[in-house]
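Presented below is the structure to which this report refers.
A single protein chain has been omitted; all remaining protein chains appear in their positions.
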């Protein structure tokens, strides 16, 4: 008389559930609001003027203050989790992530992923799944497009994928692809005083390193509230009962939380880098746990003109975040290995007025 | 020269302050907004599409995404606390709770309670107060109507109530009373893909049990923020100094927090149960404290047609929540007693598209 419950409860997809070319529409469309903006503000303390002030944003060419780019990323990413990475052992990387349209409060976001690569691991216990995920607004326009790859458990060791493929991925997004989500910036309308820094695109040099000085300690409630705001259901972030018996004995903080903290810290040094136009790649080098204090520093990898845009220039940045270690000496590698304090090595393009 | 302070500071009502038929208008009308929705999202991580997307909600017949039913419940409940349960020893039960009209951001809610029952306990130190509380929006329409009963301290052991009465309460809300807060659902307009599950009303059977699998650990900051969002002033949730000398040595988490956590967990298994139409009853079997991890499972008690509605069907559910104990084996009773891990036994009606 009692039906088994498994069919209605999602246990997520395992490696053998994916196939090349598979299109996966994700659940729960989400209308974003000024409520999300305020909570993100309280969690990360951003100070970029474009995202903070409707008036400032309108003066430089936006309809109003757009959502923080990373908030959009986290929400779209969150939608993919129940289908893509619920059984992930590890998030291995990101590539070719491009922000394509500003997202304003009131937009309704949804997401679709396509499986673009599969490779079984030699242990036969896991495999790597490459997906291209796209976020759309209610008009059907793509607001975000990115690739990520994750190591996913197999349900059954003897199952084999019908076909395997490792996709070609660009080492970095090209400058011509930047700026689609950024209106023409009225340079005179952009107030350095209100934005908080006199330093514009031309003031930054390749190889320059900037310590963001401040540190911020993370609490369990903070990362849980953030990760739920994105409807990200990855279990490892929320379930202390299970994690107490797990690899770390603790809840693991969503890697995107570190990215947002580092971005927020980077205001001190890059106050005019008002927009993340693309993410070239990122490594979550080590896990972060509540109680740790996050620091960050940034190196300018490249400076680039954006074709057709005399209003803005692009800075390719590497932001490195650490835990419980200030960054005045720019820690990153220690020989062939990462410095043990490093938790994030993040490569992305920001735009800055010229 | 110095006037005594007691008259201006409310110490709440004691058992002998209530009388049968008494009407109690509650303080602090509250305009609900997308800010409340976002914070509730961050605290509970809901994924039901109707409450998450204005577009999805409009397609199926709502004006826009309505507030989560439990957010409405908590806000109305919170208004009653300063007058009804500030001196409560225990919240004993709920009955006949019906959601009567969708609440959208921008609505202004207030509440009135009527004393419908009184019974002094044999110890003469406490008594049971039954109140019917109603929540109204700014048009005067009733959005929520429920009965609860609480054990309240007496100020004075020799005081006796002028009249006593134990009200007749229905064991469950009848199917004809369900669906008033639910527009006619355009079945074709309801996307199972976006909602996250192919399982509709007809797929659920009486007696079926579903484990919601995931667990969520609660932090002090989370339940305090939630409970203040509802303007619920019950002292036991906020004051560690006093509670450190109290029965548990700790702050007690608002019982409604557990209900919201369990509802959110139940998405995994009931993604299309988009609306709580009524609450038949609920027992807070044991207290919850910060640091514990909450799990839940659900049994289908009844399935019912809603008279006049071919678009939806009603599932009467019993959701059981536990602390620090996964629910794969559906724990509830252990002989005549509740399993020691059970914290909530909740009986309610949800609606689902057919």
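Labels for the chains are A and B, by order of writing; each one numbers its residues from 1.
Convention: a contact is a pair of C-beta atoms (placed from the backbone, for glycine too) under 8 Å apart; a residue touches a chain by one contact, two chains touch by 3 or more.
Since the structure is predicted, the reported quantities are computational estimates derived from the model, not experimental observations.
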Original post:
Of the residues listed, A:36, A:145, A:243 or A:347, which one is in contact with the missing chain?
Top reply: A:36
Subject >> Options A:116, A:195, A:234 or A:314, residue touching the unrepresented chain >> reply: A:195
Original post:
List the subunit B residues touching the unshown chain?
Top reply: 1-3, 5, 8-11, 25, 27-31, 33-36, 38-39, 82, 105-106, 108, 110, 138, 219-221, 224-229, 231, 233, 235, 238-242, 251
Original post:
Which residue numbers on subunit A touch the omitted chain?
Top reply: 33-39, 41-49, 52-56, 65, 193-197, 199, 203-205, 207-217, 219-222, 225, 268-271, 291-293, 295, 324, 326
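The definition used in the following text is that only the chains that are shown with their structure count from here on.
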Subject >> Chain centre separation in whole Å, for subunit B relative to subunit A (CA means) >> reply: 36
